[in-house]
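The chains shown are only part of the set, and none of them has been moved.
Each chain gets a letter, A, B and C, in the order it is written, and its residues are counted from 1.
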Amino acid sequence: MRQETVLEATGLSKRFTHKGRTEPVLNDVSFQVGQNEIISILGKSGCGKSTLLHLLGGFERPDEGTVRINGQPVTGPSRNCIMLFQHYGLLPWRTVLGNVELGLENERLPASERKERAMRYLRKVGLEDKAGAFPRQLSGGMQQRVALARALAVQPKLLLMDEPFAAVDTFTRYQLQDELLRIQREERTTIILVTHDIDEAVYLSDRVLLMGANPGTIRTELAVPAAKPRDRGHEDFLHVRRTVLERFELTRAAPAPEFSI
Amino acid sequence: MRPLSKTAATAFALLLLVAAWQAVVQIGHYDRSLLPSPLHVAQGIVELARSGVLFEDLQVSLLRFAAGYFSASVCAILLGLTLGRIRPLWTLVDPIVQVLRPVSPIAWSPFIVLWFGIGNAPAIVIIFLAAFFPVLLSTVKAVRSVDATYLKVAQNFELPPLRLLTRIVFPSAFPQIAHGLHLAIGTSWIFLVSGEMVGSQSGLGFLIVDSRNVLRLDLVMAGIVLIGVFGLLLDRTVGLLERWVGRQWGMEK
Amino acid sequence: ACGSRSSDSSAEDKPVIKIGYLPITHAGPLYIEEETKGGDYDGFRLQLIKFGSWPDLMDALNAGKIDGASVLMELAMRAKEQGIDLKAVALGHKDGNVVVVANDIGKVQDLKGKSFAIPSAFSTHNILLYQMLKKAGMAYGDVKAVELAPAEMPAALASGRIAGYVVAEPFGAKSVVIHKGKVLYQSQDLWDDSVDCGLVLRGDLIRKQPEAVQAFVAAYAEAGQKAETKDAEVKQNFKKYMNLNDDELNLSLQWIKYDDLKIGKEPYEQLRSYLKEMGLSDNPPAYEDFVDPSFMDKVK
């Protein structure tokens, strides 16, 4: 029914040992992501979202379970599957162009071709004219765009994004979300993003995975039927949003337990 | 206007220092040969400059210092990059460094003479030792505090190990290494005098030791003044470099 | 200022003899020797190397980085005792040490309980202190002997931190010239013909280059004779090495002799027995083992 499966996580568990105490952080997480999908993982702080993303990207090994990308088990980080970090992970001593070229230096490309390819992706995120600037000279939103261009330049099968827009203000965030949708449409990249922002999850994704904590599990999966591009004020959007709020008991109907953070 | 006013402040501060010194001499009624006054020391410096000794000593000291300091920096940075990346190795090397570091060059000098002879070599070796440890320690610290995100990015783009070191670890650690280089220039310049005690026949340190032995305390003081002033200049130069690195690396706005 | 700074590098086959020294009056003959003919003699070339302290000099001598030195005889004997192959071939000078005390010290007894500086336990100066106390009927422990760098002694005396000191020249003259101290004894009053600094060479040099050594020692003895004239030229040459003012130099030259630099067996044995008596050494090297008088003997 769904398109070809890009990522398949089965029975992922992860424990951390801290000061001699072993605590389960993730327990039996399984899900699949199809070609060209955008999936959001939504959950409270500390529920294990980043840990899950690190397992998917191969940055850490699960204690149990496996991750497969295009059927191949993941044993370490690879260029197939690029992670975008919350604070962008741009190298401050390189120019914007140098940053985008980073991922291409590995390939046997002549310098001119490498530069051209990097410029193509910079153009795509609208930062052509900033190629010579250093990251510190850019606003947070621009930096996130550079990181996106750098990731796309190696043409990965899968993009992992860890709270990609949490550090920019609401207005910029809205713009970046729109851009991400446009670029994803053009590049047909598969994206898994982690967020604690309900609106973001609903606005961007085809499916939302709601995570519970202690240990982290996927509690519910919610498909978002509305067609993209969506209208943040539209009734369909608001309906899904309300469903999520209710799932997390955040509407007036059932008052939030007061001191449970 | 800012740098100008800073230079003015420096000049004023040094003037204050000289005034305080003159005051001590006058209040204490010290004999000229026990505590020379600024004027006498100035005469001493002029005397040294006239005879050409000053310039010669300065040049030879700066050359020795440069040889010791730069070779120490290069070795310490290369070693530090390696040790900082390989944690178990550093666990072993760290105690060795900590045991060797606090031993004064004066104590080492019999062995330094044995291995390196007399003249230029011991001075360079002693300055090398004095600069090596601080730079090594700060490089290791810098490498170990490289932002984990950068390392993950490098893994993600499948950078090979050597390129990881040259393209990610080194530049990322560089601002802190530069700070270490700045600290080390001060601490190693101190050891110029110790270094030039071991059979050197020239240099600022030799000037001080020799003048001390013939009880020309005015020339000792002249040497102190020169070492102090050149220490300040070296510090300021490397400080500028450090600031430039900081700006370039986006540490400050 | 110093001759050794600008030793011309016209390389010949002649052996270069590197001799270490401290800038003190006691190394006088060496200064004259190097100044004569610019140190370029038939059969060898002399290169003087200045050091900042006895230990620095001894490090270089023991490690074979210099061929010889004008050094405290006690230190050289100590090194010999430790197994370093050294031979003493001549004296540096005769007499020339003074006991300097603060102006308010009238007699030795006044030193009781006060600090008194010597350069090192292994020195003629320590023995002189011992002699002085013994003559005055006091025990060695009656004064607090402190080891201090010679350069620090005049300042320590002037500021009242020590009551007196005995050390190589010109440090004694310094205090006298600035009226911060006075001479209590000259060394010959305490120990006639005292052995102090000696010209010491490494055994391997003597074995490999006996002719050069002979020429060197001969020139040394001659330089001693010349130094003994203490004329204007000698003083001029001294000042190239020591950077002293005239008063200090004149005074310290008054006290010293350079004429007969042979190491006599008598005074040497005296030194040995003092070292044993003071408990500084159990087994100081015998005259036959350590002193090689043959070179001086061949000098007419």
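The rule we apply is simple: a contact is a pair of C-beta atoms (placed from the backbone, for glycine too) under 8 Å apart; a residue touches a chain by one contact, two chains touch by 3 or more.
Everything numeric in this text was worked out from a predicted model, so none of it was measured.
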Query: Per chain type, how many copies make up the whole complex in this structure file?
result: A x2, B x2, C x1
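FYI, only the chains that are shown with their structure count from here on.
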Task: Compute the centre of every chain as the mean of its C-alpha atoms, then state which one is farthest from the centre of chain B.
output: A
- prompt: Based on Cα centres, what is the most central chain?
  reply: B
Field: Two chains joined by the most C-beta pairs in contact, as defined above
entry: B-C
Centre-of-Cα separation between chain C and chain A, whole angstrom: 83
- prompt: In whole angstrom, how far does the Cα centroid of chain B sit from the Cα centroid of chain C?
  reply: 36
Field: CA centroid of chain A to CA centroid of chain B, Å
entry: 48
Query: At which residue positions does chain A touch at least two other chains?
result: none
Field: Two or more partner chains touched - positions in chain B
entry: none
Statement: The residues of chain B that touch chain A in their complex are 149-150, 152-153, 155-160, 163, 167-168, 171-172, 174, 248-251, 253
Task: Could you pull out which chain A residues touch chain B in their complex?
output: 57, 59, 76-79, 82-83, 85, 87, 89, 91-93, 102-103, 105-106, 134-136, 154
Task: Mind listing the chain C positions that touch chain B in their complex?
output: 1-2, 4-5, 20, 22-24, 49-53, 55-56, 59-60, 62-63, 65-66, 150-151, 154-155, 158-159, 170-171, 174, 178, 180, 242-244, 248
